[in-house]
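With one protein chain withheld, the remaining protein chains of the complex are depicted in position.
Chain lettering (A, B, C and D) follows the sequence in which the chains are written, and residue indices restart at 1 in each chain.
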Amino acid sequence: MSWWSDRRVGPALGSAGVLVLLIIAGMAVYVTKEAWPSFSANGLAWFGSGGDANVQLAEIFRSAPPFEYTLRAWPLVYGTALAAGGAVVAGLVLSILAALYIVAFAPPSITRILEPVVRLLAGVPSVIYGLIGVLVLVPFVNDHLISTERKESVFYVIQLTGQSLLIATALLTIMIVPIMISIAVDALRSVPSSWTEGALALGANRMRVMWTIGLRASRPALVAGAVLALARALGEAIMLAMVSGGVIFSPNLLDGPTFFFEPIQPFAAAIVQGAEGITVKPFGSTLFAFAAVIMVSSVGLSITGSVVRRRLRKFAA
Amino acid sequence: MPPPPIRRIVVDAPHVPVAPPEPLEAAVRARPRLATDAVERMRVEDLTIAYGPKVAVNGVTLPVHQGEVLALIGPSGCGKTTLLRSLNRLVELTPGAGRGGKIVLDGDDVDVIEVTDLRRRVSMVFQQPNPFPMSIFDNVAYALREQGSKRVKRSELMAPVRSALERAGLWDEVGDDLDRPALRMSGGQQQRLCIARALAANPEVLLLDEPCSALDPRSTAIIEELILQLREELAVVIVTHNLQQAYRIGDRVAFMYLGELVEYGLAADVFERPEHTRTAEYVSGAFG
Amino acid sequence: MPPPPIRRIVVDAPHVPVAPPEPLEAAVRARPRLATDAVERMRVEDLTIAYGPKVAVNGVTLPVHQGEVLALIGPSGCGKTTLLRSLNRLVELTPGAGRGGKIVLDGDDVDVIEVTDLRRRVSMVFQQPNPFPMSIFDNVAYALREQGSKRVKRSELMAPVRSALERAGLWDEVGDDLDRPALRMSGGQQQRLCIARALAANPEVLLLDEPCSALDPRSTAIIEELILQLREELAVVIVTHNLQQAYRIGDRVAFMYLGELVEYGLAADVFERPEHTRTAEYVSGAFG
Amino acid sequence: QSKILMSGSTSVYPLTVDLIKAYKKKNPNTKFSVSQGGSDVGIGDVARKRVNIGASSRDQQAGDPGGLTFTKIARDGICVVTNPANSIANLSQQNVQDIFAGKVRRWEDVPGSKVTGPIALNVRTESSGTQDAFRNIFMGPSLRVTPSASQKATNGLVQAAVQNDKNAIGYVDINFISGTYPVPYKGVACNLRNAKSGQYPGVRNFWYVTVGAPKGEVKKFIDFARSSSVQSSVVAKHYVPFK
Partner (left out) sequence: MTAIQSPPPRQDRPRLRTDPSGSWRAWPLRDRILLGLCWAAGLFLIFVAAAITLYMAFKGIQFLRPNLLWTRPEAAIDQSKSGGFLDPMLGTLLIIVGALAIAAPLGIATAVWLTEYGKPTWLARMVESGVEVIAGTPAIVLALFGLAFFSQGGLGFLSTTGEGGAVFGRSLLICCTVLSLEALPMIVGATREGLMSTPRHVREASYALGKTRAATIHRVLLPTARPNIATGCALGMGRVAGDTAVVLLLGGGTLQLAANGSIPGLNTLQGTGSTLTTYVYANSPSGEGGAPEKAYAAAFLLLLLVLALNWAVDRIARGDGRLGWIR
């Protein structure tokens, strides 16, 4: 049998794919194993609210054997959802407009600038976003946007320092918007030109063509983009750890505009924040539980996203 | 067994007259000469279109008459589609496409007509049926809705949609369920839907780019008949690679080769008494 | 001005004989009848090919004779390409494609022949010229080299490469610079290069899928002549949508419609005395 | 040729690097590999025998794995810091406890404050040695820092927060006070001199942690670090000798 026989090369290449699967399986097993004590000690109440999560984490950290695991992680769930959800909603609007602009309306000279710009924004390391956040944006917001009255209005509950939902969401939006733009642009560009030209030939203007045909046909891709961006937002750790406030807190919508200036702590940021204590058994297991939650949700999201995208491919053909 | 002798294509040979398609011969001979005073709807003057450095249409001058069907023929890549798409300025969508020369619609340069207006007046049907992924009704109503900026009620649109479907000979087949997705129709129906969609805006000129090439004989026959009916109300330009079709429905035929207009004239003249060798070769099937 | 009368296509009408293409008439008439004892190289028996639920070829039985050109004609989508691709089992590459029936090469079922062997013996040229992005020499030598390797010395390969290029009539044009990238050649040259590439492995059957549809008349003529020369050494099957071409070079013609073989016979018979209405309609240009 | 693997506290890391430099001058054949990750990482690593020495900036506590020996190698000051715009003359232990426990929430209510408005509290995360020391020394075992305080993962973040906000207060390692105002505690200014002299009470311990008593090369290195000459030359530059 020759070296270039398919019977030899096919399985050899296929084993690379199998290796990928093994890695994922390993990851799921290890993270779950490490996280298990935290989940089994709390049951479903793990996701509920009650008590102060900051205090609970401190107790977990300090506990002597037999270890303490009690945690009500709702504020973390809520903080994650707020930051990621807010970023995805803002990102959806921004990315749709920007994608339309790139595909249909920008002069070629600006498209030539915008494409590297989008790629650059995707490529800027999160530590640089964090650096700008913590050294520029946080002091700015603290000095100019949060009045003393506003601080005093809530200071028995939480202190406002500039590290806030607002900055976290804004930076997160900038970080995920390139993914959404790239998917939206690809989708808009792959809308069959027979449709767009057909609409143009009927005398519709180009904006209407993009709305009634382009975006309509790209809806699955927009959903897929949002889903993938959401997965990315859930997992962003370094930047959020740097700007999101360092205290586990659930911003209260009833506080009006102050809501946006209240700190949050998403799961991923909490992991970075607590990383120094990872070897302390109950605390480490709690951090792994955070990771497990992120892992399960992002795996779920990316599978959803790929299913939607596969649908899209079928539909485009 | 020895192979049969080789039969060469004689390139650049003097032309030999071509017989018209047999089944139609009688009808063609009986056809009255076209009036020379037919109203000129559009006129292409010294038109040149280039995609970047590649010249696709080269100095073509051509009139389009009301009440006639103009058939554009020529081998693959000779610029038929490009010429057609320049008539409603669709060619401008291709990045890098440039235009020289002039196109006139009813005496106005097409460049000064608002482009969405122009495209409603000079409507186009494509080679592949391309209904939008919406209901039949929404497809036909598309041009009507996009005309104004306000939302129009469905009931108000019903009359024009019905009339367009009737003119396209589709009402009897689909009139009872206009909410069906257009993509569920058969190929021939889809193409007629596209014609109906183009007709809904009451165009003055109808452009058709190989509208039957993806269709079966029955659908082809229906659409050919439809085109002949429509020509009473508007000017029709049709691109086709089916020479018999050009002979059957074209009142005038333009033969293009390598971007240039080689021959233009009445259908019977071009097919039976072509002036140029290339035309004779092409209509006799030596290439293409 | 009243429009000229409508000329209908008469669907399902009794057939009317079609005249052969005028310039070639004399040659065709003079052509000797084919010997009925021509060696049968391949045979397709009750072949059915489906892409998922869509049946593309339906119960076709067809012999392929040594020393003859078999021309497959039929409207777009009727399954010509699919039939051709099943002869060298290329169709198996399409996911979801399924086959029923039998294909025989020199008495062996193609399923029992090693597939890489089969494809060397039954070689194929495609509609689009598709030379690989390498030099002319490497393109032609591609089939000669061992799987995937580049080790064989150039000098050893020179003789067969030269012979293949000569048989494809390309040696005179490119023989002096075989290291030129193949993609820099003209379309007609590229297509002849693809033929040379297919010939290099000394196939027994040559399949051609609309090899001239992207070419100009001069290249078409060269390739047609080439095909007629090749048929002396091997069996040729050609798909074409140019009826005149089928008439010119086909010894036998098979007309397919909607996946079925409607008519099969000597070229003159199919074109002048078709047995079926559909064939008559198609060769007279009523559709397609 | 022997090799010592170390990991642990980020606060102890600069001191460890200095100690190794000094040690290598006399013992060039000993190889070191030092990584950082936090006090608990050091303790965890050494307990699992991944390293020979774990560095810790916090004292041993009940939850730590058994069988570990904590050897003190230096002491380190912790300062309560405010923005330079708020140069308070003095804070008593009561003041500090009230502020950090959240009892007093306005600068108006803090004697000697130069600013008004809400107090912005900056504390360290639970896993940090500085936080541990602050709790033990300033707050006492029963009082806890208010949970609404902003928890910073590092001294640098506290420092930056205090630099940037005139209403902020926090506590940092004595080496991170630049750009802030170190508040005199119990009437004693927070500086290295007062810490060395023993007048300044806010002092914590740096430990090298081993499994069982130090042995062999490890013992040699730790003994070297604890020797009075090294303590007065290397350690005393930025830290407080442990004796």
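Definition applied: a contact is a pair of C-beta atoms (placed from the backbone, for glycine too) under 8 Å apart; a residue touches a chain by one contact, two chains touch by 3 or more.
Given the structure is predicted, the values throughout are model-derived calculations rather than measurements.
Asker: From the listed residues A:V118, A:I146 or A:A226, report the one that touches the chain absent from this view.
Answerer: Checking the options A:V118, A:I146 or A:A226, the one contacting the hidden chain is A:V118.
Asker: Among B:Q66, B:T81, B:T116 or B:Q189, exactly one should touch the missing chain; which is it?
Answerer: Reading the full complex, the residue touching the unseen chain is B:T116.
Asker: Which of A:V20, A:V89 or A:V157 touches the chain that is not shown?
Answerer: A:V20
Asker: Touch as defined at the start, partner being the missing chain; which of A:V89, A:V157 or A:I303 qualifies?
Answerer: Touches the omitted chain: A:I303.
Asker: Could you list which residues of chain A touch the chain missing from the display?
Answerer: On the side of chain A, residues 2, 4-6, 8-10, 12-14, 16-21, 23-24, 26-27, 30-31, 33-34, 94, 97-98, 100-102, 104-108, 110-128, 130-132, 134-136, 174, 177-179, 181-183, 185-186, 205-208, 211, 228, 231-232, 234-238, 241-242, 268, 271-272, 275, 278, 287-288, 291, 294-295, 298-299, 301-303, 305-306 touch the unshown chain.
Asker: Take the complete complex as the reference. Which residues in chain C touch the chain that isn't displayed?
Answerer: 88, 90, 93, 116-120, 123-124, 126-128, 130, 132-133, 142-143, 147-148, 150, 194, 197-198, 201
Asker: Spell out the interface residues on chain D facing the chain that's missing from view.
Answerer: 5, 7, 10-11, 13-14, 16-18, 33-37, 45, 48-52, 153-157, 159-161, 175-176, 238
Keep in mind that, in the parts below, only the chains that are shown with their structure count from here on.
Asker: Point out which chain occupies the most central position, where each centre is the mean of Cα atoms.
Answerer: Minimum centroid-to-centroid distance belongs to A.
Asker: Looking at chain pairs A-D and A-B, which one is connected by more C-beta pairs in contact?
Answerer: More contacting C-beta pairs are found at A-D.
Asker: How many angstrom lie between the centres of chain A and chain B, each centre taken as the mean Cα position?
Answerer: 51
Asker: Report, in whole Å, the distance between the mean C-alpha point of chain B and the mean C-alpha point of chain C.
Answerer: Computed value for the inter-centroid distance: 31 Å.
Asker: Which residue numbers or ranges of chain A touch two or more of the other chains?
Answerer: none
Asker: Can you list the residues of chain C that touch 2 or more other chains?
Answerer: Residues: none.
Asker: Could you pull out which chain B residues touch chain C in their complex?
Answerer: Per the touch definition, chain B meets chain C at residues 1-11, 13, 16-19, 21-24, 27-28, 30-32, 34-35, 37-38, 67-68, 75-77, 212-218, 220-221, 224-225, 228-229, 231-232, 242-245, 248-249, 251, 281, 284-288.
Asker: Hey, which residues of chain B end up touching chain A in the complex?
Answerer: The contact residues of chain B facing chain A are 88, 90, 93, 95, 116-120, 123-124, 126, 128, 130, 132-133, 142-143, 146-147, 194, 197-198, 201.
Asker: Hey, which residues of chain D end up touching chain A in the complex?
Answerer: Going through chain D, the ones touching chain A are 10, 37-41, 43-45, 61-63, 105-106, 117-122, 125-128, 144, 147-153, 157, 160-161, 164-165, 167-168.
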